[in-house]
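Just dropping this structure here.
Just one protein chain is left out here, and the rest sit where they should.
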Amino acid sequence: MRILYFAWVRQKVGIAEEVLSPPAEVRDVAGLVQWLSARSPGHAEAFAQPRQIRAAVNQEFAQPDSPVAANDEIAFFPPVTGG
Amino acid sequence: MRILYFAWVRQKVGIAEEVLSPPAEVRDVAGLVQWLSARSPGHAEAFAQPRQIRAAVNQEFAQPDSPVAANDEIAFFPPVTGG
Amino acid sequence: MPRISVQEAIFDLAAESAALSAGRDDIGGIASFVGICRADDGITAMVLEHYPGMTEKALAGIAAEAERRWPLTGCTIIHRVGRLEPGAPIVLVLTASAHRSAALESCAFLIDWLKTGAPFWKREEFADGTTRWVEARAEDEAATSRW
Partner (left out) sequence: MPRISVQEAIFDLAAESAALSAGRDDIGGIASFVGICRADDGITAMVLEHYPGMTEKALAGIAAEAERRWPLTGCTIIHRVGRLEPGAPIVLVLTASAHRSAALESCAFLIDWLKTGAPFWKREEFADGTTRWVEARAEDEAATSRW
């Protein structure tokens, strides 16, 4: 599973990208957030307020209950501010 | 009183502009239309369907009951089609 | 102060847009609309006539109304007259504001109002030599009345 971080989520986590193999019980975006939060203080800080985080699964916007699987590309980022 | 004609109103009247002195009883746009209609077959044809005619008095859109006076510039034309 | 022009010459969208933003850093968006002559029903050309003097006053009045309703930093209306062939640009409306919604809404307002509130008349020319005055459309009146 490829995990990408953007904007201040990337800054807090400290890296832009990592390839991980979460355990089988991580089945959706919310579960992945919980599991990632335990990886480092940076991860914990980035995900401290889950309501401020948005996610994409395979480059489509996702919800906390969106499923995640081994070969997915998952991205975490703040609400978008383009235009 | 300076009278201007535009678009098909001009074509039917046959002239673009004329300077006239209507009698004192011509007090508003509707009265002027009635008086002008009697001037020539072209005028009569141009004003045959008054609902299809718009008017301006001194370069402001006007209504049938808008007053007209000796030194005014009065224009008659079809509904506008710019843009 | 809006820029208003009634002219035979073509206009330059990029130059007009640049003129609205030149030397400023308080503009968040510029909206534009360019109206173009279509070749509907075999039209070979469109001849645009107007009421010199009144036209400029009417366009200035419409622009002033837009400036009353929205916080604009600039506004440009250029309307061509004379003979225009299909594909030729007829009218340009540009609005600039700190906020995109003001620019977008005022641009739509101006083109809607201009269609019913400025003394222009179009005559269509066809390949067989005939011509036809364009009739005012009820939907243009409706578009104006929504503002």
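Order of writing sets the chain letters: A, B and C. Residues in each chain are counted from 1.
In the analysis below, a contact is a pair of C-beta atoms (placed from the backbone, for glycine too) under 8 Å apart; a residue touches a chain by one contact, two chains touch by 3 or more.
Here the structure is a predicted model, which means the values were calculated and not measured.
Colleague: Just list which of the chains on display the missing one touches.
Modeller: Across all of the complex, the chain we cannot see touches A, C.
Colleague: From the list C:R24, C:R69 or C:R132, pick the residue that touches the absent chain.
Modeller: Hidden-chain contact among the options goes to C:R24.
Colleague: Where does chain A touch the missing chain, residue by residue?
Modeller: The missing chain touches chain A at positions 4, 6-8, 56, 59-61, 75, 77-83.
Colleague: What residue numbers in chain C mark contact with the hidden partner chain?
Modeller: Within chain C, the residues that touch the unshown chain are 12-14, 17, 21, 24-39, 86-87, 98, 100-101, 103-105, 107-108, 111, 143.
To be clear about the criterion, only the chains that are shown with their structure count from here on.
Colleague: Between chain B and chain C, tell me the centre distance in angstrom, where each centre is the average of that chain's C-alpha atoms.
Modeller: From the centre of chain B to the centre of chain C is 26 Å.
Colleague: Using the average of all C-alpha atoms in each chain as its centre, how far is it in Å between chain A and chain C?
Modeller: Roughly 49 Å, centre to centre.
Colleague: I need the residues of chain B touching at least two other chains; which ones are they?
Modeller: none
Colleague: Quick check on chain C: which residues sit in contact with 2+ other chains?
Modeller: Not one residue of chain C touches more than one other chain, so the list is empty.
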